[in-house]
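Some notes on the structure that comes next.
Missing here: one protein chain of the complex. Every other protein chain is in place.
Here is chain A:
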Amino acid sequence: MKNTKLKVASFLLVIMTIGLSFTSLNKITVKGSDTMVILSQKWAEVYMQKNPGTTIQVTGGGSGVGIAALINGSTDIANSSRPMKASEVEKLKARYSTLGVEIPCAKDGLSVYLNKANGVSELTIKQIGLIFAGKITNWKEVGGVDAGIRLYGRESSSGTFGFFKDNVVKTDYAPSCQTLPGTAAIVNAVKKDKFAIGYGGAAYAEGVKDCKVKKDDKTPGVYPTAETIKNRTYPISRYLYMYLKSRPTGETKAFVDWILSPEGQKVIEGVGYFPVK
């Protein structure tokens, strides 16, 4: 009798454990890219108004942090301003036996911020790269006044850091590049410093001026505007992504579908980014 009870208890325990793992509350966690925090919060806010039974919790931390959280199971959706790395896909394969699901959800241009008092207003991608690599250190080398260039950038966990490094700097950042936690902090630093230069999402450029970016010496400089980012004539533009460990189901699927719907995509322009469709 005692044995039977023990067997029944063990069986129930197993069933409960497995059953609970399938239980999904109407709570979605979103973590990752700081660039996408405002956009993601806006999506969550509008969606929750329309679906009062759903709770969506949005936090930043950087693309790398979001993807790490997706891999270790502490978030449902990882926001990332760069594509997932092959090494991260390998970790997803090892942990969940899936390749992950990539959803491009918005387009963004990376602005190069300059102080409004800075005489320089146009740079080639190569010059920007050399500046952030520490090879060009004085504004006079790029047509400005004789003053040292002060660099502001993002932390290494940021997707913006990675994207800018891979596509513009193409080597290590200069050790003198001061890392700041978030694009708003970079904008603030450049606003206060006449000889500063920084980078970040085009949506954040308030109180600073956007630098015109030239693909090379022969092409004209282009401002990061809605049109130039959408038609990809602005040279430093990118997709913003949401990543999931596997194909979404339930409330997560409804939220993702809504983001990709005309209604969700409409929210994007209000925040300063650009729809994918």
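Basically, a contact is a pair of C-beta atoms (placed from the backbone, for glycine too) under 8 Å apart; a residue touches a chain by one contact, two chains touch by 3 or more; residues count from 1.
As a working rule, contacts and distances are computed from a predicted model.
As stated in its UniProt record, the chain not included in the shown complex is "Porin", which appears among "Gluconate 2-dehydrogenase subunit 3", "Porin", "Tripartite tricarboxylate transporter permease" or "3-oxoacyl-[acyl-carrier-protein] synthase 2".
Residue A:T171 is the one among A:Q57, A:T171 or A:S261 that touches the chain not shown.
Among the residues A:K27, A:R95 or A:R232, only A:R95 touches the chain that is left out of the figure. Residue positions on chain A in contact with the hidden chain: 17-18, 21-22, 72-74, 85-86, 93-99, 101-102, 156, 171-172, 178-179, 245-247, in rising order.
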